[in-house]
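For this view, one protein chain was removed and the others were kept in their places.
Should a chain be cited, it is by its letter among A, B and C, assigned in written order, with residues numbered from 1 in that chain.
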Amino acid sequence: MTQIRSFSDFLIRVIKIVAVLAIIGGIFVVATSFLQIMFGMSELPLPISPSDLITNPSALISLLTGLMDTDFFRISVFPGFTFVALYGAIAGLWERKLLAKMQMRVGPLYAGKVEGVLQPIADVLKLLFKELITPKGADRFLFGLVPVLTVVISTAAIAVIPVSEHWVIAQSDFGVLVIFAVLGFFPITVLITAWSSNSKFPFIGGLRALHQMVAYEIPLILSTLVAVMYSGSLNLINIVNAQSTYWFILFAPVSAIVFFICGLAEMERSPYDLPEAESELASGWLAEYSGMNFGLILGIAVYIKVYIFSALFTIFFLGGWLGPNFLPPEFWFILKTAIVTTMILLPRGVLPRSKIDVLLRQGWARFLLLAIVNIFIAIVLIQAGVIVPGAV
Amino acid sequence: MEPLVNYLLISVALFTIGVYGLVTKRNALRMLFAIEIIINSATLNFVAFSRFLSTPSITGQSIAMFAIALAAAEAAVGLAIILVTFRLKNDVDVSELKELRG
Amino acid sequence: MGYDIFLVIMTAGFGLLAAVPMLILPKLLAPKSKNLAKEAPYECGNIPSGSGRISFMMQYYSYLLMFVVFDVMAMFLFAWGVSYLATGLIGTIIISIFILVMLIPMAFTLFHAGRRELW
Partner (left out) sequence: MGAIDLADIVFYILAIITLASAILALEAKEIVYGALALALSLLGVAGFFILLDATFLAMFQITVYVGAIAVLIIFTVMLVRREKWVEKEGVNRVAGIFVTLLVALGMGLVVLQSNIGQRVASKEAASFTQIGVQILSLYWPVIIILSLVLSAAVIGAIALAKLDRG
C-alpha cells in the first residue's frame, strides 16, 4: 500500500478501514450468536421494541441486569477481557509516568490534554499502521502463531480469578491448579519463538527466558501451597473467605515474599528482565517481532500477566475483596490489586538487572528451599493449633 | 456421557499408534514420542475404568498419577540417553548403536 | 461435568477473538515494501551469517531435568495439601520423608550445575 498523497488515496484508505470493521463486526455477530446458543442466552427476556422503551423505561433496566447475569457478559466485559485490558492499559501508562517521575523526566505528555492520558490509544493506533515483518528463513506459521497464542493463554488465566464472590467467570474447585496449568504453557511459546525466528538473538533470549520461567515456577507453586493448606481448598473464593479474620500474609510473610519475587521473575520484570534485556540482547526473544505482533505480546499479554499476578497476590495473601463494609467489595479488590501492581512496577526504576547464573542459582537454591521451609512452618502452625484449616 | 466402550476404543487407537511408531521408526526421539503415547493410552484406560465402576472410586486416578510421575522420570533419563547418543554418533538413530553386538 | 474448564476455554476463545483482528488490520492498513535488508534477521546491523538455529551451550540442562522432577513433587504436595486434615499426622510424616528424599537430587543438581567445566 502506498503513502497517502491525495484526497482520493485518503478516501480509499477510509473505505478499506470501514470494510474491515464491517467484516470484523460480522464475525463478532456470528460469534455472539454462537455463544448465545452455547450459554443458553435464549432464556433471556426477548429484546423489547423501542416504543416499549419510551413508555416503560424500567424494561431496559431489567434487560441490562439480565444481560449482566450471563456468562458472555462476564467473559467479555467485567471480570473478563475488557476490564483486564483496560486495567492493563492504565497500568502501562502508570508505569511510564511513575518511571519518568522517578528519573526526573516528564513521561508521556502530549496525547490527551492532561499528562498524556490518551497515550495507550495513540500507541495502539500507531502499531496498527506498522508493517508486520517476518524475517527471512523463519517458520511463518509458528512465527505468526506465537503472539496470538500468548494473548490467548494469558486470557485463559483470568477466567478463574474472582473479583468478588459474585463476579467470577468460572467458579472452579481447582482454581489454583488451573492457574498453574495455564502458566505452564508460557515456556512452550517461548521455545517456539526461539526456534521459529531463525535468528540468533531470539534464540539466546528464548533459552534464557525458558530457564528463568522454569526455575521460578516451582517456588511460585510451592509458596501458594501454604495458603491452600491454611484454607483447605483449591477454590480461590474459599481461600479468600478463609481470611475473614486474619490475612494470610500475617502467618506466611516469607511465603508472600517468595511469591512476589518469583512472580517478578515469571513476568520477566525488572530486576529479572534479562530474557528481554533491551541493551544487551535487543529485546531478547522478541527481537524479530515488529508492529502489532510486538504490541500483542509486550503491550497486552505482559500487562494481563501483571494483572494476574497482582490479583493472585491479593487473593492469596491480602484477603482479596474483604474490607470495611462502607464500600463495595469490588472496590477493595481493585484497590489492593492496584497497590500490588505499583509494587511490581517500582523495581524497574530502582534496581539493576541480575545475571543469568546468579538468577538461576537463586531460584533453585534459595527460593525453592525457602518455599519448602515455609511448608514445614505451616505444618507446625497447624499442628500447634494456631490456625484451623478450613475455618471461615 | 459416553459409554465406556468409546473411551476404550480411543485408548486402543492411541496404543496402536504408539506400537506403529515403535515398530517402524528408528529415530530415538520418535520412539520416545511413541512410548509417551502408549503411556497415555494406559492412563486413559485406568481413569475410564475407575469412573465406570458401580461405586465411585478414585483408585484409577491415583494409579494414573503414579504412572505420570514415572513417565516424567522415564523422559528425563531417556532424553539424557538420546543426548549421549548424539554426542557419540552425531545422530540419534538407534540402529547405529551396535557396539555390544556379539 | 467440567463446565468450569469449559468456561476457561471460552475465555481463551474470547482472547483469540480479540487478538486476531489486531493482526488482520495491519495487513490491510500498513504500507508494504519489499526490501532484502529489512527481511534479514537482526544481527546488530551486520550481514547475518549462518543459520539462526545454532547449537547452543547446555550449561543449564541440569536445571531443566530438575524442573521435570520437582514439578511432579509439587503436584503431589498439592494432592496432600488439599486433604491435609483427612490424612493427619501419618500423612504429614510420609510427605516429609518424600520432601527430604527429594533434597538429595536437589543438592546433586546444584553441585553439578555450579561446575561449569562439566558442560
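The rule we apply is simple: a contact is a pair of C-beta atoms (placed from the backbone, for glycine too) under 8 Å apart; a residue touches a chain by one contact, two chains touch by 3 or more.
Given the structure is predicted, the values throughout are model-derived calculations rather than measurements.
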item: Visible chains that the absent chain touches, using the contact criterion stated earlier; value: A, B, C
item: Footprint left on chain B by the chain that the document does not show; value: 1-10, 12-21, 23-27, 29-30, 32-34, 36-37, 40, 43-44, 47-48, 51-59, 61-62, 64-66, 68-77, 79-84, 86, 92-93, 95
item: Where the unshown chain meets chain A, residue by residue; value: 38, 40, 173-174, 177-178, 180-181, 183-185, 187-188, 191-192, 194-195, 210, 214, 217
item: Interface with the undisplayed chain - residues on chain C; value: 1-2, 4-6, 51, 53, 55-56, 58, 61-62, 64-69, 71-73, 75-76, 79-84, 86-87, 90-91, 94-95, 97-98, 101-102, 104-105, 108-109, 112, 117-119
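The criterion applied here is as follows: only the chains that are shown with their structure count from here on.
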item: Chains most often in contact, by C-beta pairs; value: A-C
item: Whole-Å separation of chain centres (CA-atom averages), chain B against chain C; value: 22
item: Gap in Å, rounded to a whole number, between the CA centres of chain B and chain A; value: 35
item: Chain centre separation (chain A, chain C; CA means) in Å; value: 17
item: Residues of chain C touching chain B in the complex; value: 1, 58, 61, 65, 68-69, 71-72, 75-76, 79
item: Of chain B, residues touching chain C in the complex; value: 1, 65, 68-69, 72-73, 75-76, 80, 83
item: Residues of chain C defined as touching chain A within the complex; value: 3-5, 7-33, 38-44, 48, 51-54, 56, 60, 63-64, 66-67, 70-71, 74, 77-78, 81-82, 84-85, 89, 92, 96, 99, 103, 106, 109-110, 113-114
